[in-house]
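All protein chains of the complex are present and in place, except for one that has been dropped.
On to chain A.
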Amino acid sequence: MSATTGLLATRRLILQGAASVALIGLGNLPFAATPAHAATNDKYPEEAFRQKSEADAIKALYGKTAEPSDKIKLDAPEIAENGGVVPISVTTTLDKVTSISFFVAENPNALAASYKIPDGTIPSVANRLKMAKTTNVVAIVEADGKLFSATKEVKVTVGGCGG
């Protein structure tokens, strides 16, 4: 835990350092772009992506809790040799699905990806995620206003978060 906090603190310091260097060296150009982007992209769930634990991230993203469902099929390898690239997919037979999200429980930040599923799109997504170590992968499906989850443990031989 303290190691993670240390890492984050260092990262922040470096980012600030990089920012001031850019300010002096390159002028204001890089900064003109960033805030504008933040404003137009206000739907991006910044807060949820910052949460460390899976429970907090789910709460920040959806504001409610999920119940396990056997109507969600979570496909992930038993063992991932390379934690940097773990193929994970989800399909569900639930009706009225509006979003599907992926959480990796013991990553530095649990939320990995969140997908909006508009009407007419099949509730089935395949992607590739990074995993820091052996832990649970949780898929959350939002269907008809309710949250459902499926969980699978993936053993990771080499972590994908570096450091």
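Methods note: contacts are C-beta pairs under 8 Å (C-beta built on N, C-alpha and C of every residue); 3 or more make two chains touch, one makes a residue touch a chain; residues count from 1.
Please note the rule applied: contacts and distances are computed from a predicted model.
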Margin query: Since a chain is absent, check the UniProt entry for it and pick the matching name: "Integral inner-membrane protein", "NADH-quinone oxidoreductase subunit J", "Thiosulfate oxidation carrier complex protein SoxZ" or "Teichoic acid transport system ATP-binding protein".
Written below: "Thiosulfate oxidation carrier complex protein SoxZ"
Next item on the list: Pick out which of A:Thr92, A:Asn107 or A:Ser149 touches the chain that's been left out of the picture.
Entry: A:Asn107
Next item on the list: May I ask which residue of A:Ile58, A:Ala76 or A:Leu129 touches the chain that does not appear here?
Entry: A:Leu129
Item checked: Missing-chain contacts mapped onto chain A -> 7, 10-11, 14-15, 18, 30, 33-34, 36-37, 41, 43-45, 49, 84-86, 89, 104, 107-109, 111-118, 120-122, 124-131, 160-163
